[in-house]
Every structure is written in structure tokens, then in C-alpha cells.
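Mind having a look at this structure? Questions to follow.
Up next is subunit A:
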Amino acid sequence: MRHMTRLLGAAVLSATALTSAPVHAEGGTLVIASSQVPRHLNGAVQSGIATAVPSTQIFASPLRYDENWEPQPYLAESWQVSDDGMSVTLNLVQDATFHDGEPVTSEDVAFSIMTTKENHPFKSMFAPVESIETPDAHTAVIKLSQPHPALLLALSPALAPVLPKHVFGDGQDPKSHPANSDPVGSGPFMLEEFTAGEAIVLKKNPDFFIDGRPKLDEIIVRIIKDPSALLIAMENGEADMYPFMAGSQEIRRLEGADHLEITNEGYAAVGPLNWLAFNTANEKLSDVRVRRAIAYALDREFITNALHRGVSQPQRGPIIESSPFFTMPDETYDTDLDKANALMEEAGYGDGMELTIDFIPGPKEQQQSVAEYLKSQLKKIGIALTVRAAPDFPTWAGRVGGHDFELTMDIVFNWGDPVIGVHRTYLSDNIRKGVIWSNTQQYSNARVDELLAQAAVETDMDKRKALYAEFQQIIAQDLPLYTINALPYHTAYDKKLVNPPKGIWGTMHPMDRVEWSE
Partner candidate 1 sequence: MTALLDINDLRVTFNTRYGEVTALDSVSLNVNAGETLGVVGESGCGKSITALATMGLIPSPPGRIAGGSIKLAGEELTGASDARLRALRGADIAMIFQEPMTSLNPVFTVGDQIAEAIMLHQKVSAAQAFKDAIALLDRVGIPSPAERARDYPHQLSGGMRQRVMIAMAVSCRPKVLIADEPTTALDVTVQAQIFDLLNEIQREFGAAIILITHDMGAISEMADRVAVMYAGRVIEQARADDVLDAPQHPYARGLIDCIPALGKGETELREIPGVVPPLHLLGAGCAFADRCAHKFARCESEKPLLADHGHHPAACHAVEEGRI
Partner candidate 2 sequence: MSDMTDYKAESPAREAWRMFRRNVPALAGVLILGIIVLLTLYGQFFYAGDAFDVVWAPHEPPGATAEYPLGTDYLGRDIIAGLLTGGGPTLAVGAVAAAITMVIGITLGALAGFYGGWVDNLLMRITEFFQVLPALLFAMVLVTLFSPSLWTIAIAIGVVSWPQTARLTRAEFFKIKELEYVTAARAIGARNKRIIWTVILPNAMPPLIVSATLTIGVAILFEAGLSFLGLGDPNVMSWGLMIGANREYILDAWWPVTFPGLAIFFTVFAVSLIGDGLNDAFNPKLRER
């Protein structure tokens, strides 16, 4: 029956559909609309949501996570962390095979983690992994140089895809391996067709190692770069799901569509932060009083409520507020123009100063709008702010990565564990010129380095939380950047979808349980 109504829907929107009767088998097709263009489909050597969504369908990983941050069996049916925290043993399922029929073995797991360690931009994920032993075909023992509590989260589908060694282990550079665009995995779906920049067609893997899954026959990721076209596609049923939607107008508009459900669940592990970064090496901004003055001049509530029309949440620290590691700092810089002006006076800029702000060209509401708002707001404390637009992403990345900026708006993800997505921004040994999303603020504080180093190896959850709490207090004081809000990522999906992806990784997670209702 569902097919009939869906067909009718299609017929109304497209006259051509009248002549057609596309035959869907039992499970049906899910069309995911995306504005993000993946470079390729291999999440082992590429970060970012664009690759992660298809990569997690194609590649299985040792573990997967439920809605409560609890690890669940996936390719590993069980796992043990040694008491000293220096090794993790994975016991793999027996009957898993790659899409080409080859069995998944511990060799593949070892190869994959080492490949990811060497080639993935997130060095901290597997940095402590020294070696991986493979006592038998279905046992892999990860040996660590130090305890690494973030490891289990790093074994998630989005971060640790298990690659077939017989394909990727042929000696070619994994970063540009041809199979990245024509991958063979062991996940619930296999690649049917990949038109770079246009569409990814994934077909059900009939030999998936979890019986009875996946439910769907087909997932098509359709890339539509034009936001209005994308909305139209969602409204008229050309597409069934639109994840990572962050524009208030988009969200509000699709909320008006009767057949769609809108949710902000599914982004807990992403931890997308929108912040204002200071170049602390800049003469004017090296004075913490100036940075604090700017923070006091801003109004988070105005940004989230007025600029973002209430769809986004304020963010008052470097770790996403929904994370268990978040601690509300004592100083949250609630708007206080008098204090701001006093600080400017104190810093010797009573006569005002000139500053320039950059922003990522793209998500305008999160970046350009805020920058423009800052301009009018900072005028009130005597700062003449010039908004410097970049024509494209590489230009912005070149300026910020090259430390050629004063202020910039930026969007950075937490990526689950602070070790993966948070530390990189604050560690003084991660000041790397030319590398975007490193410590481009050039912030350096020995105590912070020390705290982060301890937190990275602390296996006791409470102690670890305490370390991060102190870290968050210091950051609030030193203010190398001012966090504004969490990106209001929402997913719109057809109400007839059962088990929509609302886990901590959202759509960056195998959609083997998703299905169409009657």
C-alpha cells in the first residue's frame, strides 16, 4: 500500500511519473538529500560528515554506539579492556564477509586501524596504538603505549571503518587509493554507483553479517548544493531525509511540511560548535582584556534567539554542553557593555581600535550573519570591525591556517571524545602553520597542556571529568576563543520511516534498522 501512495505522490509532482511504475522490492528506497559533497567514500582517510554518511553504510567497524553513549557489538561480538588500560582485545564475529565475498579477519582490523592512524587527519584517535596483534583470524589485540579511554569511541563506524586488506593493502597510498571511490566493505549496503558530486547509490548487502538486515533495498544519497532546490525536493517527496540541516529558514520551512518529521537528535557525538576565535599572537588580541571585552560585548541569547530564530542552543565552553564532560564555567561572559568598555579602557584602547573578522563562506546564518552582528555590537565598545569576506573555502582556510587573521568565525566539531575533537584546538604542540582546525589561535598554556595530557590517559570517568572541568575553567579565563552556540543540526525525514537515525552519531551510523512503515 505504501508503494501506491508514494507512487501517487511522485505522480503529482512529476508528470512523467504518470507513465512509470518503478518496481521496488520489499524494502524500498531511501533518498537522502545532502548539500555536502564527499571527496570519496572511505572514512578511514577522510574526516567530515559528507564521507562519513556513506562510509558508515559501506564499511562496518568493530563497535557501534546506542543512544546512551554505550558501546554495542558490531564486527566485534565482544571486547575486553585490560585492567591497566594498555590493551584492548576484540573478538570478531565468525561469519562476516566483505562485499566481494572474502571473510573479515583480524588481519583486516589490524590493517585498518593502523592505516587510519597513519592517514586520518585526527592523529589523536589512534596515536597511542603501538601495534595490533592477531593471535587468530577472529581476535585482534590492540596494544597501547598509554591508557587511551577515547579508543572505544574511536572504534565507531564513523571513525574506524574496517577496510579489506586484500584491496587497500596493495601498496598504493591509502589517501588516494582508487578503491576510496569504489570501495568494498562489510557494512549493510554496498556501492552500486558513485557519481562524484552528484549521487551515491547504495544497494542492500544480501550477505550482511547481521541476519534480517538491512531492511531497506537501496539508499540513494542525492547531492543538491542549492538550498532552495533541496528544500523543494524534500517538500515534494523527491528526497526522504535531509540530515545536517542548520538553517533556521530551512528548519522552519520543513516543519511546515505535513509528511515530514523534524528532529535535532542524532548529533550528540558530532558536537558541532560555532565560535569566535582570536589570534592570540596578534598584538592587539594578545591582551586577554581585549578578548574579554569583546566577549562581554556579545549576546549569545540574541544570536541564538534572533539571528538563529531560536533553533540553536547557546554554548558556553569548549566541550559541547550535551557531553558528559561538559562543566559550566564560572565565567560565561553574560553581556555587560560597561564592563567591556572598562576593560578596553584598562587595556589602553579607550580611543578604540580597528579589527578585521573573517568567516567561513557557506553556512551564512552561523558565520556571516554573526560576523555582521559582531560588527554592530563591537562598535559600542569602540572597535571598528571590518568584515572580510573570502570568496571560497580555500581562501578562508589559507588565511586562518596561515595565521593571517585577527578574528575569525569558525565551526569545529567535538567528534565524540574530547581527545579527538577538543584537544587539537588548545594543545600548544598543535600550533601548526598551514593546518586548518589545529591550534590556529596559537594559544599556549602549560597547565592546559598538562591537564589535557592527563585527561587523555585517565580511565576513571570521574577523575577524567574533573580534569576537563579545570580545563574548561581555565579556557573561560584565558579565552582563546569565545564559543557562541552549538550548530542547530536537524534531520528532516519522512514520517513513514521507522527507526530513523537518532543515535549519537545520527546518519554517520549504519542504517540497517531503518525501514518504511506500511
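The candidates came about this way: all candidates are chains of the complex that A comes from, given by their letters.
Going forward, a contact is a pair of C-beta atoms (placed from the backbone, for glycine too) under 8 Å apart; a residue touches a chain by one contact, two chains touch by 3 or more; residues count from 1.
If you're wondering where the values come from, they're calculated on a predicted model, not measured in any experiment.
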{"item": "Subunit A in this complex - touching candidate among 1 or 2", "value": "2"}
{"item": "Complex interface listing, subunit A residues touching candidate 2", "value": "226-228, 231-232, 249, 253, 361, 364, 368-369, 372-373, 375-376, 387-392, 395"}
